[in-house]
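Here it is: the structure, laid out below.
Up next, chain A:
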Amino acid sequence: QTTDINVAMQLEPPNLDPTGGAAQAIDSVVYSNIFEGLTRFMSDGSVVPGLAESWEISDDGLVYTFTLHDGVSFHDGTTMDAEDVKFSLDRARAEDSTNAQKGLFAGITDVTVIDPLTVQVTLDAPNGSFLFNMAWGDAVIVAPESIDDIASTPIGTGAFKFDSWVQGDRLTITRNDDYWGTPAALESATFRFISDPTAAFAAMMAEDVDVYVGFPAPENLPQFEADPRFQVLVGNTEGETILAMNNKMPPFDNVLVREAVAHAIDRQAIIDGAMYGLGTPIGTHFAPHNPDYVDLTGLSEYDPDRSRALLAEAGLPDGFTTTLKLPPPSYARRGGEIIAAQLRAVGIETEIENQEWAQWLETTFGGKDFGLTIVSHTEPMDIGIYANPDYYFQYDNPAFQEVMTTLEATTDPAARSDLLAQAQRIIAEDYVNGYLFELAVPTVARAGIEGLWLNQPTAAIDLTGVTWP
Partner candidate 1 sequence: MRWPRSLVVGAILSLVFLGGAALSFVWTPYDIELLDIPAKLQSPSLAHPLGTDQLGRDILSMIMMGARTSIAVALLAVGIGMGLGVPLGLLAAARRGSLLDEAIMRGNDLIFAFPSLVIAILITAVFGAGAMNAIIAIGIFNIPVFARLTRGGALSFWSREFILAARVSGKSPARISVEHILPNIANLMIVQGTIQFSLGILAEAALSYIGLGAQPPTASWGRMLADAQTLASIAPHVALVPGLAIVFMVLGLNLMGDGLRDLLDPRIRVTRT
Partner candidate 2 sequence: MSLLSIETLGLSIGGTGILRDVSLTVAPGEIVAITGESGSGKSMTALATMGLAPDRAATTGRILLDGTDILATPEAQLCAMRGREMGMVFQEPMTALNPVQTIGAQVAETIRIHENIPKAQARDRARAMLTRVGLPEDRFPLSRYPHELSGGQRQRVVIAMAIALRPKLLIADEPTTALDVTTQARILDLLRGLTEEFGMGLLMITHDLAVVADMADRIVVMQNGAVVETGATPDLLREMRHPYTRALFAASAHAVDLPPAPAPAPLLEVRGVHRSYRRPRRSLFGPRPEIQAVRDVSFTLNRGERLGLVGESGCGKSTLTRALLGLEPVQSGSITLGGAPVWTDRHPNLAVRRQMQVVFQDPYGSFNPRHRVSRLITEPFHLLPDPPQGAARDRKVAEALTAVGLAPKDARKYIHEFSGGQRQRIAIARALINDPALIVFDEAVSALDVSVRAQVLDLLADLCRQRPLSYLFISHDLSVVRTITDKVMVMQAGEIVEQGPTEQVFSAPRHPYTKALLAAAPQLPDLRTTAHAP
C-alpha cells in the first residue's frame, strides 16, 4: 500500500505562517495538517472541537471556558497548554499584530490561564460566531518557543510535521508519530505548485501528481471523469462570486441602473462559458448550501429587454461606459469577457482592465477606483461586509446595518435564521451587486483515494484522513 502522496495546488504559499498572511495557499498546506486551533472545520462546514476538548459558555455569552486535550505536544516536543493558547490569542489581537484576520479577535478583552488545561476567554459582547471564528486558520495555536521561524519552519500540533520546502517547486510533510489524536494513514505528503492550467492537466494526465485540489481548468474535467484512472470531486466553497458595483459612483448610485445590470446578466451563460457548468447560481450574497440560504435568483432574472427599459427609466436610454477591473482568477477573466458581451448587448460598454492581485487590492479594492469588478468572496459567512459603508462597493444602508447589529447580539438559532433571511433579501432587492454564482471547487484525484475533503468551507487540504486503496 502506498503511503505517500503527491498533492498539487495552484498557488504556492508565500510562507507557512497561517497567522501572518492572507494567502489561502498557506492554509491549504498547514490547516489541520500542521496547525490546529481550539475548534476546527469539517468538510461539510460544521465546527467541531479541535485542541479544545470541550467548552462552557457563560449565560451572558461573554465568557468562554475551554478545556484542552491532555497530552498534546508540539512537533518540537514542547507541550501544548493553556499558556500557548493565551500566547496565540494575545499575539493575534496585539497592537502590532500582523494577523490578516485581526477582526476575528476584536471582541476579545481578556484571555486567562486557569490551569494548564483550562483557559478562559472573555468577550466584550456576546458573539454568536466566536467558536466559528476560532476554527479559522488564522486562529491556530502556536508556541512562543518556535514563533520566530514559523514562516519557514512551522511547528504545530497537527498529525503531520513540516519536512522540507523546495521553494517554487514542492513542499513535503511527514507523519507525526506522536500525534495526540488518530494518526494519519499517510507517511508523507508532497505538495506541488502548478499554476498553469495546461501544466496542471499534463501533470495529472502524466500521473506526476495524485491529487489536484482546485483544478484550474474545468473544461478538462469531463476527460478525467471519463478516464478510469481518475475520480473527480466537485465540492462547494464559501466563495460568492459577484459582479461588484461601485455603489457610490454614478450611475451605479442609482438602484435602477444596478437593477438593469443585474437583469442584463445571464448567469447560466457565465457558468457554462467561464466555468464549464461548475457553480451554483446565487441571487444574493449567501452560500446556497447554508441552511439559511434564501433563493432570490428570481429577483434578477436574465431579461435584457427589462434591463434596457430600466436604463431608459434611469435616464440612460443609450447606455453608458464604465470600467470592468478583473483580478487574475479565471472566473474573473473568463467571466468578465462574457459579462462584458452581455452588458454590451443592453448598451453598457465596459473597458476591461486585467489587474494583478496587488494592483487590484491597491486601486480597485483599496482605492475604490472602479465601476465594475468581479471577485469571489471566499470568507465563510461574510454577509456582514455589506454593513460597512467603507467596503469597496460602498453600500450604505442603515436598515441593513441595523439588521446586522441585531444579528451579532442574537444567539437564538431561529431568530438568527430570520435576520439572515432579511439581510439576504435587503441586499438582493437593493441590487447592491450582480450576484453570479457560488464558486465550486473541483478536485481531481487518482481513483481509489479516499478521505479527501469534498467541500472547502475554508481553504484546506486536510490529509489526516486520506488513504490509498
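The candidates were selected such that all candidates are chains of the complex that A comes from, given by their letters.
Keep this in mind: a contact is a pair of C-beta atoms (placed from the backbone, for glycine too) under 8 Å apart; a residue touches a chain by one contact, two chains touch by 3 or more; residues count from 1.
All values derive from a computational prediction rather than experimental measurement.
Novice: Sticking to the defined contact criterion, which numbered candidate from 1 or 2 is in contact with chain A in this complex?
Specialist: 1
Novice: For the complex, which residues does chain A have touching candidate 1?
Specialist: Listed in rising order, the residues of chain A that touch candidate 1 are 197-198, 201, 217, 219-220, 222-223, 269, 272-273, 328, 333-334, 336-338, 340-342, 344-345, 352-356, 359.
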